[in-house]
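Before anything else, here's the structure in question.
Excerpt of the complex: some chains, original placement.
Think of it as A, B and C in the order they're written, each chain with its own count starting at 1.
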Amino acid sequence: MNERKKAPGDELRQAGRVERFHLGLDSLGPGEKRHLHELMVDHGPGNGKIMLLPIDQGLEHGPSDFIVNPPAGDLEFQLSLAEEAGFSGVACHIGLAERYFRKYAGRVPLVLKLNGKTAILPEDRPFAPLDAGVEEAVRLGADAVGYTLYVGSPLEAEDIAQFSRVRQEARRFGLPIIMWAYPRGPFVESRGGGRDSLAMVDYAARLANELGATLCKINLPRPPKGKGYDAQSPFKDYNAYLDISEIDALRMVIRSAGRTGVLVSGGSRLTDQELLDKTRLCLEAGVDGLIFGRNIWQRKYEDALRLSREIRAMMQKFTAA
Amino acid sequence: MNERKKAPGDELRQAGRVERFHLGLDSLGPGEKRHLHELMVDHGPGNGKIMLLPIDQGLEHGPSDFIVNPPAGDLEFQLSLAEEAGFSGVACHIGLAERYFRKYAGRVPLVLKLNGKTAILPEDRPFAPLDAGVEEAVRLGADAVGYTLYVGSPLEAEDIAQFSRVRQEARRFGLPIIMWAYPRGPFVESRGGGRDSLAMVDYAARLANELGATLCKINLPRPPKGKGYDAQSPFKDYNAYLDISEIDALRMVIRSAGRTGVLVSGGSRLTDQELLDKTRLCLEAGVDGLIFGRNIWQRKYEDALRLSREIRAMMQKFTAA
Amino acid sequence: MNERKKAPGDELRQAGRVERFHLGLDSLGPGEKRHLHELMVDHGPGNGKIMLLPIDQGLEHGPSDFIVNPPAGDLEFQLSLAEEAGFSGVACHIGLAERYFRKYAGRVPLVLKLNGKTAILPEDRPFAPLDAGVEEAVRLGADAVGYTLYVGSPLEAEDIAQFSRVRQEARRFGLPIIMWAYPRGPFVESRGGGRDSLAMVDYAARLANELGATLCKINLPRPPKGKGYDAQSPFKDYNAYLDISEIDALRMVIRSAGRTGVLVSGGSRLTDQELLDKTRLCLEAGVDGLIFGRNIWQRKYEDALRLSREIRAMMQKFTAA
């Protein structure tokens, strides 16, 4: 943690500490770079890779996610873990941030998640309304804001417009914006091949790129299901990739993200080994970071701490060739 | 009432007068603490517990709620009762507040309820529009604002967005915000297990926590109905609690509320003994307060006064162990 | 008209000229009191009772309402009549107010009706959009604004929110606001017992009270139809009033209006005697005023003048016991 004051980008590359930056640091303004420095150098693995701990599931899934490990329902769990294990930061909603973050301010970076919804409604028209504003993130000392965009939702137009307003405000304050880029809704299933299909995740990454997200959070893409898209489908060209490997699919998605950084999410519960394997695959594919939530904090504190340190250590190896 | 000038929190804890504060007073700004002092120390039981008298049913249910006790249709009834019995405050809508509150200003704290709707429409798309603004609450000298959010409603997105705007304005003026956190609508019934089910009330408490309510008002949760959720349900983990006790269910909900305070509502009419039993159960579970409406003012004035004093006395016992 | 300069309220009560004020004058700000003085003392019966002449039917029903008496299609008819017969004021929309009112300014008070709609659409989603603003009422020298709220409409939420914005602006300018409180829409019929049922009119009066209308305009309530509400109905308690008398039903509604004044509308065409009987019944029940439109101006000018004077004389008798 003694690299403080160095800016990510040229310096790190000169120093040979960074393998490569996927995200386009040179195109960012000074505020965004300064805040990314917190996530990429001063905290986390420290070599430019980002390791985020998300805890927005209490809103997105409800408190049932904590049944397996009740202490995780209290943000102290994640904040303490983040500090001890050396995460790049914690992502949560306004209610938690206002109540728990002060104690860790300066020690654990905050990503303020700005929109969300419950899991009670069926997913026929997914849309996450704003529950906080960018100015509030500034007031709280957050180093980035998070936004969930449901790519392909019947309310996609409202979502893009809302994201655009948030992005413009984030730019005004020099805050990075991380898009939770989630293909979702009935047309993603019926026309797109499913939420985690290569075509949909690839589209989501490109959307984050086109709309100006600093970073995006995606799921691992899966090759097209069954015999692929039919001849009229706008996604039929993906039929050429029916047997693509997992890592090549991810590389394709990273390329579509362009200079927008890519963070891969953990998804539902894996074993330790599976999670480490996933981590390695993502790093080898060239991701900018990982954002594992339930896979970390649904474990007992000591287990979570040990596993987080293993992941962090693995991430640190992906530095200059 | 001679604790005036003391701040709730450290002082009370030092003095051994407060068993524990569930809500996170230390994370609140000075304005919010100053207003909570009115509700928690200067009025009501005085030991940090909150005892609110809500009278928004004239809007939510219509004047039929007053048929059993017509004098209760006049806010004088509730204000006089609140003063005489020592409630923490009265919660009502703008029309009543503007017409009746001046006489009691300084003697009975006001919680201005900011949104509401009638009972004429079926509950397929519940949403309560704003009928007053936070600035009006400030102008009237209110010590908190109230907001009903219908968790899981098809209009949940509009509701969360509206709440967020209100919350931000309340923060700007240093006013506490109490969320009437009500699971409601067709999906709460068809997917969630019903409005008072443990899963739904638990979710509502967590939502209040995630969205930054200072306090939330909830109903007593009930264990899952019948044989529980099916295997695909997002709430299937609650099947582990099919035989949970009433008090343990409430404790679970309080934990999900995090540092957001929990007030339990009275619901429809109970006997005196039932109400006192409910009060004790809630206090033993560790709630921050009670908000009983119809169960108080659907009684004759003298009965209501006597019962309120019994409840208040019971609340005062839940002080420092 | 020589009471000019006296404020309604205490003075009138001291002078023994006013039986009682239903509406809560003491809770109003100076601007609202000053404007009500025009309607309650300087014009109309002069004893605190209000006698308004509404002419918004050209918008609400269309010009067919003037077929029976074409001269009434010109606002000169109503303004001249209002001055000659001594009405408290005339209520109309912006187009008429801007074109005809200047000539009568200072002689006949104006209530600017701010929202309305045509009768062409079926009433499945009734909602009256704003066609003018409160500032325009101020500029025109109006002494009050009028607003139609369709209680129980599927668009009730939009309506309450719109009313709230108008009310707040009216407060800002010290203008009284009169709510045309109309239960309307499919659920009022299917669930509420019909638009003029006691339960619905009672609810409308309470809504005006809760939402902060200065005065409300209601129809005469009718006892529940047939054998009453079923056991699951939120309005089942009204079954106790299946045989309530017309005057007692109205008294019940007035009580639900609290400190919001009550004006009873005339409805469709009655005979002279029926209208006078209705007037007496309303006054005996304790209304604050009457707002008869078609029943006045669908008569020939001289007939309308004579009848209006009879009504005014009857209203003047309802002064100090």
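Everything below uses one rule, namely that contacts are C-beta pairs under 8 Å (C-beta built on N, C-alpha and C of every residue); 3 or more make two chains touch, one makes a residue touch a chain.
Since the model is a prediction, treat every value here as computed from it, not as a measurement.
Of the identical chains making up the complex, 3 are displayed, while the complete assembly in this file numbers 5 copies.
Just so we're on the same page, only the chains that are shown with their structure count from here on.
The two sequence copies subunit B and subunit C touch through a face in which the numbers common to both fall below half of the numbers used overall. For this pair, subunit A with subunit C, the centres built from the Cα atoms lie 58 Å apart.
The centroid of the Cα atoms in subunit B and the matching centroid in subunit C are 36 Å apart. Not a single residue position of subunit B touches two or more of the other chains. Looking at the complex, you find that subunit C touches subunit B at residues 24, 27, 151-152, 154, 156-158, 160-161, 163-164, 167-168, 183, 187-188, 191-192, 199-200, 202-203, 205-213, 234-235, 237-238, 240, 255-256, 258-260.
Per the touch definition, subunit B reaches subunit C in the complex via residues 56, 58-59, 61-64, 66-68, 70, 73-75, 93-96, 98-100, 102, 116-122, 127-133, 136.
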